[in-house]
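Quick one: the structure is below, questions incoming.
A single protein chain has been omitted from the complex, and every remaining protein chain is retained in its original position.
Here is chain A:
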Amino acid sequence: NSGVVCLLRPLLLDVIPSIRQTAALALGRLADYDVELAEAVVKAGILPQLIYSLPEENRYYKKTAAFVLRAVAKHSPQLAQAVIQCGALEMLVICLEDFDPGVKEGASWAFGYIARHNPELSQAVVDAGAVPLLVLCIQEPEIALKRIAASTLSDISKHSPELAQTVVDAGAIAHLAQMIPNPDAKLKRQVLSALSQIAKHSVDLAELVVEAEIFPVVLTCLKDSDEYVKKNGATLIREIAKHTPELSQFVVNSGGVAAVIDCIGSCRGTVRLPGIMALGYVAAHSEDLSMAVIVSKGIPPLCVCLVEEHEDHIKAAAAWALGQIGRHSAEHARHVAVANVLPTLLDIFVDTRSSEDLKTKATLKNILQKCTYLPALEPLLHEAPPSIMKHIIGQFSKVLPHDSKARRLFVTTGGLKKVQEIKAEPGSLLQEYINTINNCYPEEIVR
């Protein structure tokens, strides 16, 4: 603030190389720390000077220059745009072609931060021809370089299908898939996130990712000791499973569902979210897949999630997933009901503190419309609000006329009494249901 930037500027043109390096390093650290300092660096016109002399400089200078560019570009899209306008992209590409892995790392990190903000900047990075060089960087032996290159590819491909297609055309998927078994945890995080960003856009991209034979290696990532590796692995499975029933079927056949369920059981917090959503997507496609999820013991972890988690979006996701599992047929709804999760869902629905999103997801409508398991419906009778009561009574009216034992149970548990207490407008659906129930019993009992 005290004119430091202006003081450092002439040092960048000094004769001695180490002074240039140190000046650049100082500028980089300043820009890294604060947005305004970064803007000051840009306004002082330092970037063109930095970039102009880059090709002839030694590798330490290149590294530091890449660090400065990265520090400036990371704060906002406008600063990144300013970096691009100085012609930084070509210089960074030259750095990417350098032999020294540290220089390559700095350059790819800078590309990553530029491409992160929005699709236009990513497109600019791709147009500069960075993607094939990044794919070459991934094949280098240095682990840090691999990490950064993977994270840059992930940032590039996350914006749009065309960018993802460009990354795929450069042959990135095979190399990324080869690196999944690597023991380094941070590398695995980036690789899995890159693959999931590629797979999320369309069915073809997801199929390409699957053809790279990531299953069942990906399942070992779900057992990793690092939380974020598990999260990214579950994200990848989710992005693959959400497109078509065939892909979900493939995931189920390779045992992915079991691994995801174990992963959910072992984690806590936001890390669980992609796994829950993956289960929801798999179960949503068809009833066979939903049955497969049930058979793999998927419901208990979801119930535990609903009960334990405090965050709304995780609860909403768990409620949604349970809804998807239970909505297909009476059998599925029975499995869900047997797990004693309906009262929890009801509580969430009724609770005034839960958000709108959570309330809509926690609607029991889907499950209730198929549920014929009366012992689970009984406790709900006593507490349900009218919108849900309609469905519960409807279900009772469907089952009771045919099952005498259930009728007896209904009376003994006080359900009939409760039904009488409900006031419904005559002619409404609720009244019809109540009439149907009353007709199952002789007159004296009804009174």
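As a working rule, a residue touches a chain if its C-beta (ideal position, glycine included) is under 8 Å from a C-beta of that chain, and two chains touch if they have at least 3 such contacts; residues count from 1.
We adopt the following convention: contacts and distances are computed from a predicted model.
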Report summary line: Per UniProt record, missing subunit out of "SPT17 protein", "Actin-related protein 2/3 complex subunit 5", "Fertilization-independent endosperm protein" or "Geranyl diphosphate synthase" is "SPT17 protein"
Report task. Please pick, from A:V5, A:A23, A:A115 or A:V257, the residue that touches the omitted chain in the full complex. Result -> A:V257
Report summary line: The one of A:L11, A:V93 or A:I143 in touch with the missing chain is A:I143
Report task. With the full complex in mind, choose from A:S157, A:T235 or A:S296 the residue touching the hidden chain. Result -> A:S296
Query raised in the report: For chain A, which residues lie in contact with the unshown chain of the complex?
Result: 25, 28-29, 32, 58, 60, 63, 67, 71, 99-100, 102, 105, 141, 143-144, 147-148, 184, 186, 216, 219-220, 222-225, 252-255, 257-259, 262, 288, 291-292, 295-296
